[in-house]
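The complex appears here without one of its protein chains, the remainder shown in place.
Here is chain A:
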Amino acid sequence: MTEEHMPTVTTITAVIDETPTVKTFVFDELFNFRPGQFCMVWIPGVDEIPMAFSAANAITVMKVGDATSALFNCKAGDKIGIRGPFGNGFYPTGRVLAIGGGIGVTPLFTLAATGEVDTFILGARTAAELVFPNELAGVTDLKIATDDGTRGYHGFVTGILDQLDVTEYDTICVCGPEMMMKGILDRLVAKGIESRGQFSMHRYMKCGVGVCGSCCMDHEGLRVCRDGPVFTGDFIKDSEFAHHHRGPSGRKE
């Protein structure tokens, strides 16, 4: 326990509008991370929140609460603190299918950027909310689903999944809303290949380094921040996944 892990203070060099509710914040430090690992982002005077890296020097953020709203008010020249990378990240092998919904595409985008993803299913509510569609189209076989049908398949990402032979893939990497991930897990379970699924879990985190316990999942008590955030489908199918999670006080929600 001798290494200092004080937040690295970075200066925002660019803010890029990705969609009406998603921005990318580029900063002046490079972090050596594995796709699926995350960092703790310190917005001074506000809070510290977990975020996926979208590049070695960037995070891509959806505006959902106080901390992300404060981040959205930041501009080039402002400073934020970064701790990380944390967590295990994805560890795909063989033929890889990635499925990302909403802002959940971010860690999978970094995986696709390495050239490791054969097929990518990208979902959003509407065409304007698709994150990184053009970048992904250049590095993978991209299939798009929108809830309202404004681009690609009209419906959820699971609709596209049902059109594929998922057993042809050795690893299925997933990140997105929990109900979306549940729909995918159910399909993997039905084929008996849930262990090929790698799901990036979201839970309320405080410390980010596996000490405080705020992100521990039922029933095994594993820490999402340290033992995860990526867990295989055979692990989460009997967990609290899709049943409940906990808020800042630890109350079940």
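Here is the rule we go by: contacts are C-beta pairs under 8 Å (C-beta built on N, C-alpha and C of every residue); 3 or more make two chains touch, one makes a residue touch a chain; residues count from 1.
We adopt the following convention: contacts and distances are computed from a predicted model.
Per the UniProt record, the absent chain's protein name among "Thiamine pyrophosphate-dependent enzyme", "Dihydroorotate dehydrogenase", "Phosphoribosyltransferase family protein" or "Ech hydrogenase, subunit D" is "Dihydroorotate dehydrogenase". Interface note for the absent chain: among A:E18, A:E48 or A:E194, the touching residue is A:E48. Among A:K23, A:R223 or A:K237, only A:R223 touches the chain that is left out of the view. Looking at chain A, the residues touching the absent chain are 1-9, 40, 42, 44-49, 79, 81, 83, 206-214, 216-223, 226, 246-252.
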